[in-house]
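Data block below; observations after.
Missing here is one protein chain; the remaining ones are kept as they sit in the complex.
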Amino acid sequence: MRENARKPAPCMARHQTAEQGGCPPGGTHSASYPPGASFGGGAYMRRITAVSALAFRAALRTRTVLALLVLLALVVLALPHVIRGDGTPEGALQIRLVYTLTLSFGILCLVTLWAACSLFSAEIDSARIELTVVKPVTPAQLWYGKWLALVALDALMILLVYGGVYAQLRWTIHRGNWSEAQRPASRFVTHPQLPSVQEEARQVYQQWAAEKKLPPKLSKADVLRELANKAPDRYSIISPGERVSWRFAPRRAVRAGDPVQVRMRLDTEFSTSEAVSGRYLLSCTDEGGHTVETAWRDFTQKAIEFTVDSRQLTAATNAPLRNFELVFEHTGDEKVSSAIMTRFRKDVCLLTPGGSFEANLARSALIELGVLAALAALGLTLSACLSLPVAAFTGTLLLLLFVVSDSINTVTIAEERKNIGNRIGYWVSEYVNRAVAFTSQTDPIGALADGERIGDADLFRTMVGNYLVLPALFCFGGAWILRRRELAENSK
Amino acid sequence: MTTDTVIEIRALRKVFRDFWRRPTVVAVDNLNLTVHRGEVFGLLGPNGSGKSTTIKMLLGLLYPTSGEINLLGAAPTDTAVKARIGYLPELSHLHPFLTPRETLGYYASLFGIPSREAKRRTEQLLRMVDLEAAADRPVGMFSKGMARRVGLAQALINRPELLILDEPTSGLDPIGTREVKDLIRLLAKGGVSILTTSHLLADTEDICDRVAILDRGVLQSEGKIADLLRQPDAVRFQIAGLDEAAAAELRRKLESETGRLVKQDYPALSLESYFLQVVSKGRRADVERFELAPFLLEREEPPHA
Partner (left out) sequence: MNSAVQLFPIARTTWLEAIQQPVAFLMAFVSVAITLLVPVFEFHHFGEEGRLARDSGLSCLLLFGLVLAIGTAGRSVAGEIESGTAAAVIGKPVSRFTFVLAKWLGGFGVVAFYAVAQIAALLIAERSSAHFVAEGDYVGDVTDWWGVALGIGGLLLSLAIGAWAHYRWRWRFGVTVFVSLTVSQLAAAALTQVTNHWVAMDFRAVPAALLVLAALAVFSSLATALATRLKSGATFAFCFAVLLLGLSGDALFGDAAAFSWRGLLSGVLPDLQNFWMCDAIAHGGRIGWRYLAEATATALTTCAVFLCLGGWLFSHRDLG
């Protein structure tokens, strides 16, 4: 020990170096001698990884993750057996996909938000953060490290949930010996070619103006906005004897031999649709295209789906099919049959093969993980400025506001917004909805259950918005707060 | 600030305020201090005197209301400066589920130290603080003294130029206290500048070159310990092997020679020294085992241009 003490001292050596001009007074450590710390890109990432690994390890070593795993296992494994289905493969698919995945996702949303709300606040509360922030690590690195740990944990949970659901589904298909048509699929959805909602709003406005049916006390802009808002939910009312046609141009051409499915959802009561009958004429409008007629008698179902072999739609053997027309004719008796209603923008579509169900499942998992990543970012930033219970409370309240804002926006009409209270409520929900719309525009679980392929654009929007833009914004806010805030315990 | 100065505090003031921005406590008022390279500087004062607040401002955990802090030539919030500092807080604040080895690995990563080097330093530090046997047990299960040792090791992982120790011997037994004091002296000899606070004045006297005494946020006294404690109008002789009669004779002669009253006593060991003598009889090797981790003394070559 004493011999060691007589060795040339490190800091003496450093001091000499500094005097030799290697290190300017007050210059950075790394300027003159190999430092105790490094600041390169590798070191930058190493700091983020270290913070991440610590948070990940902390989560794994507490009972919280174990409790969460047990809860999710209960939802995935036990819920499908508790809920009684209607005995059909479609019903079983709904329970296994919609109920299980929605409940698991809801649990993960709350747990992620609350866990994120505790990460900084608990460290500040216990003064543990003091030891970290005196090290050469920036608030942004701390923030990103913790966020990555949460996202990694969520990815693990999502993987387990989706893996469990998929394994159960495979087992059910195997045991029930489901036919090809009953198995979950992934299909491109093509909606009718229609004018834009703004164009449609203008057309309706002109029509109302001509008929002198414009609502009083509302400006033209208000009416147009209202019409555009409601356009996606407008109904086609098809009376007996009436014919309606829609044109489709799938983004990807249909190969010969591929099945083309027609789906039309109805919004008509059982009693009124009982006497309805109709026929569908599906044609390929490309050169050499044919028409296939399908008569339909049972309109009591909520959705009508039938499949046409694409080879029946064209004379050419191998030519891809690009344009289609669907004609629906209400053939019910005028005296006993009533009109049927369908939201033509949403409820009428062509479904064509589009990848595997497994790939769609993966897309859905990625979108859900994106929402969890955004929630983790929100919670982390809240925890940088509020104590744990207050952050968790605020976060939950915001989450609820996000959830209900869309519904409030959809159900209110201009007339109801005249009331000052309603106007404030609508205004808040509209702006909250606008602010978060891009984070949750898609309904991946609904798409999975309906066998609709989750679009590339939706996936891209989620990836950019929820994995990059939102976390970057929240990180900026969180780091700014951490930099400005006094982090020692006796700062009050 | 000269290259010889590691900490320079000028007219530092910290006022804690309530929600309405009204002052509640003046924790530090017009503090001026300078700590030189390689010295051990003690910050003394009763509870609530502003020692911890000063240290927290030095570390960038609290922000001064007014005044200036210059730490190794930069502001305390400068990330590059933080790489050159080691800090041991009064309470260890360690992650309870991590083992000492993981704790040191984690803090090494925050300094961006490559993993192989981090591993080497970790092993040396664990040996130094005598925690090799407990290196894989969670820190949450440790006694206060053991957690303190881990805290000390983490403060040294980056081979700091400036070490800030808040009550470094609190919670340690006398052997641990002696070891830490030896370590501080060794590090200081190695050129590390050390700022320490303590309630234990004997400890401070043993290790510090200079001290400052704070009370209610105001600097009351500052200087070298020897200068502050020296009694210039008194002289003490210590003679070994005198019997009682010879001692009495000598005292009588001195009194008649100087015409002043001479005080005679028999020096005793301090309780700390006696305790260490008793305890270390059977474990001499243990007390001397506490040695500096070699990496702390390694000379580093300046990078080639």
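In order of appearance the chains are A and B, and numbering begins at 1 in each one.
Throughout what follows, contacts are C-beta pairs under 8 Å (C-beta built on N, C-alpha and C of every residue); 3 or more make two chains touch, one makes a residue touch a chain.
Computed from a predicted structure; not experimentally measured.
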Which residue of A:Gly106, A:Gly176 or A:Pro389 touches the chain not shown here: A:Pro389
Touch criterion as defined above, residue of A:Thr64, A:Gln168, A:Thr300 or A:Thr331 at the omitted chain: A:Thr64
Residues in subunit A touching the chain absent from view: 63-64, 67, 71, 82, 114, 387, 389-390, 393, 397, 411-412, 416, 421-422, 425
Residues belonging to subunit B that touch the chain removed from view: 18-20
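The rule is short, and it goes like this: only the chains that are shown with their structure count from here on.
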For the subunit A and subunit B complex, residues of the former touching the latter: 1, 4-5, 7-15, 17-20, 22, 24-30, 32-40, 42-44, 46-47, 49-51, 53-54, 57-58, 61-62, 126-128, 130-138, 483, 486-488, 490-492
In the complex with subunit A, residue positions of subunit B that touch it: 1-3, 16, 27, 37-38, 52-53, 56, 59-63, 70, 72-74, 77, 79-85, 87, 89, 91, 93-95, 97-98, 102, 106-107, 109-114, 154, 157-161, 182, 186, 189-193, 288, 290-292, 294, 296-303
